[in-house]
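Note that one protein chain of the assembly has been removed; the remaining protein chains are unaltered in position.
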Amino acid sequence: MKYLDEYRDPKAAETLRRAIRAATTRPWTLMEVCGGQTHTIVKYGIDGLLPPEIALVHGPGCPVCVTPLETIDQAIAIAARPDVIFCSFGDMLRVPGSERDLLTVKARGGDVRVVYSPLDCLKLAEQHPDRTVVFFAVGFETTAPANAMAVWHAQRRGVRNSAVLVSHVRVPPAMTAILSAPANRVQGFLAAGHVCTVMGYEEYEPLAARFHVPIVVTGFEPLDLLQGIYQGVRMLEEGRVGVENPYARAVTREGNPHARRLIDEVFEVTDRAWRGIGTIPASGYRLRARYQDFDAGRRFPVTARPVREATECIAGLILQGVKKPRECPAFGGRCTPERPLGATMVSSEGACAAYYHHGRLHTLGSRTNA
Amino acid sequence: MPDTPNMDGWQCPTPPAAPEQVLLGHGSGGRLSAALLRNLFIPAFRDLGLNAEEDQASLSLPCAEPNSLRLALTTDSYVVRPIFFPGGDIGRLAVNGTINDLAVGGARPIALAAAFILEEGLALSDLQRVVASMRDACKQAGINLVTGDTKVVDRGKGDQLYITTTGFGIAPPGVSLSVRNPRPGDRVLVSGTIGDHGIAIMSVREGIEFETVLESDTAPLYDLVVAMLEACPTLRWMRDPTRGGLSSALNELATTAHVGVQLTEAALPIRTEVQAACEMLGLDPLYVANEGKLVAVAPADDAGRLLAAMRGHPLGRKAALVGEVVADHAGVVTLRSLIGGERVVPMLAGEQLPRIC
Partner (left out) sequence: MCLGIPGKVVEVYREHDLLMGKVDFGGVCKRVCLETVPEIAVGDYALIHVGFAISRIDEEEARRVFALLEEMGELDDLNR
């Protein structure tokens, strides 16, 4: 596949690996913001190819991981209604709410469906006029235009039996929160390339200046990651701050103006709670007042019950990069991918799930070598 | 490795609390399925002779001479939605799947029994189509279908049609394809492209359907097995990597035989379309089901001959040498990635779901 295969080329990867080694003279901590990047790092064993001085911290960029427990519970309550067809991206289905997950709702007879695109929900709504089709609109800025489009189009076409449960998050405020935390150890960022295709990287420039960090707009293929790490390390070694964009084949400084307009038409910025981290100011989107008819939260009010996170789970500290998964007492024992206590163990790119699989080899490997 | 995970506490995890209900993941062929077997079925039937390590059981007749022919017995239920899919249907799958479970044990399939659970309201024409397809599949594989059963459940209590097939075969003396056979240094081969069946099913599933039709690879493999055993009598082990994909079959091997398995990503045969579909849905082809492929392990010296024999058979044209059995990291399957990094290929946890991330 063009634009994928060439970015998995072993020879070019070796060139970059050498360049990274040559450029590195002391320890550096970089955070890859996006869960998709964590996925690539684990899938291709990229961390194992880096010099030992470079530590990668896995960022909070997994919408599945950071959706608040209250919202998951709300989704579960709505999905269990007989008059609702509840649609979601596949990976939200396994995230534990306070009592169960969406897969369990499905097992008990709820009509829960996996969709590929939010626009598919409009089609479903037209096919089932007697029921309300609710879409679980989660995601970062990347997904916001598609979700906005589904709402905008539903209103324009008068598809009254469709609604969305919005749980949208924005990246720059989260990066600000991470950099402002007293325990922060992140020295540079690999910015989430696909968020930047939509939003551009203008908003990162003041961030880089304020916190004196390098930010590299990074794609998702192995070569993209290696290139991002290389440029990040170079900037750190040379003491440069600012934003560099090696993912220019997909990202411009302004982003996608049409997509940004669409987001702005449907959503407005709001404070948002991040699972495990807490409320971050201006870090989310909610529907604008003129689209409130499509707000599933208003259409199906759920009495919010006080919820309690599993007390042992330290997903919050992990998502901020303060702690590593292995520092959690529940890790690998009471918390596994089959029975996760927290969302970072659920998503295939959640930091804990990645470590669970990855560390297994390391432990066994060192034992064999010993 | 930077910031090396030190997982001293990990080695003896507290077993995860058991879920209170059966989840879909229990049927995915991954870790939940394995837990169900280990915690529920094996304790109940162990002393009654349950063999959960292989896809089939082998029995000797009470009156037979030692080292003579043995009977092979296997059974499998088929639940698939939609019941007709590109390249096959539930009936063809039920015949081929059970034949393959016998074949990977080296047994010649002799006869099948089929039990049907029908949902009230199923169109008789659909049942007719499925039955005709099973007949064709039996003819093609040269196997008889000699007994069966039919039950009907209330509308809404079943998904159109479920089929259970039980297969009976004869295993020649002296052939041992136990999962405990493989040794470090052995080679791992697959008989063709992986993930075709699972992606074919997904490509027509509501919500994620593609414009392009991808066909299931469902096929009876006994003929290929004969060619393989002829070319390579030292063949150690075979399995048809159905649900849970190649990863589950190899993880079972690694766990049961206490060996490591090392795969080479660049060597894995994957159709461009299947790879593309996996990229789009965020799936890993190593976990996607196959219905007409097998994975085999053979001594290194014989692997070349075996590969040639596989490629010489119409069902093995895309066969490839994909990895090695190693002494390191016993119980764990690893993969050397395209760019040279290494990762663990764990057993599937729960169901594989399309992801956005």
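Just so it is clear, A and B label the chains in written order, and each chain counts residues from 1 on its own.
Heads up, the rule we're going with is that a residue touches a chain if its C-beta (ideal position, glycine included) is under 8 Å from a C-beta of that chain, and two chains touch if they have at least 3 such contacts.
What you see is a predicted model, and the numbers here were worked out from it, not measured in a lab.
Colleague: Just to verify: which one of A:Ile46, A:Cys62, A:Val233 or A:Val266 makes contact with the chain not shown?
Modeller: A:Cys62
Colleague: Among the options A:Tyr44, A:Phe189 or A:Phe220, which residue touches the chain absent from this view?
Modeller: A:Phe220
Colleague: Considering the whole complex, which of A:Thr142, A:Ser162, A:Ser283 or A:Thr336 touches the chain not shown?
Modeller: A:Thr142
Colleague: Mind pulling the chain B residues that touch the left-out chain?
Modeller: 203, 210-212, 214, 272-273, 275-277, 279-280, 282, 355-357
Colleague: Kindly note down the residues of chain A that lie in touch with the hidden chain.
Modeller: Within chain A, the residues that touch the unshown chain are 1-4, 6, 11-12, 15-16, 18-19, 34-36, 61-63, 89, 116-120, 139-140, 142-143, 145-146, 149, 153, 156-157, 192, 194-195, 197-198, 220, 223, 227, 246, 248-251, 256, 258-259, 262.
Note that in this section only the chains that are shown with their structure count from here on.
Colleague: Give the list of chain B residues in touch with chain A in this complex.
Modeller: 1-11, 13-14, 16-17, 19, 21-25, 31-32, 35, 206-208, 266, 272, 275-276, 279-282, 327-332, 334, 336-344, 346, 349-351, 353-357
Colleague: Of all residues in chain A, which touch chain B in the complex?
Modeller: Contacts found on chain A: 1, 4, 8-10, 13-14, 35-36, 39, 42-56, 62-64, 87, 89-91, 93-94, 103-104, 106-107, 113-116, 120, 139, 143, 222-223, 226, 324-326, 331-334, 336-339, 347-349, 355-365, 368.
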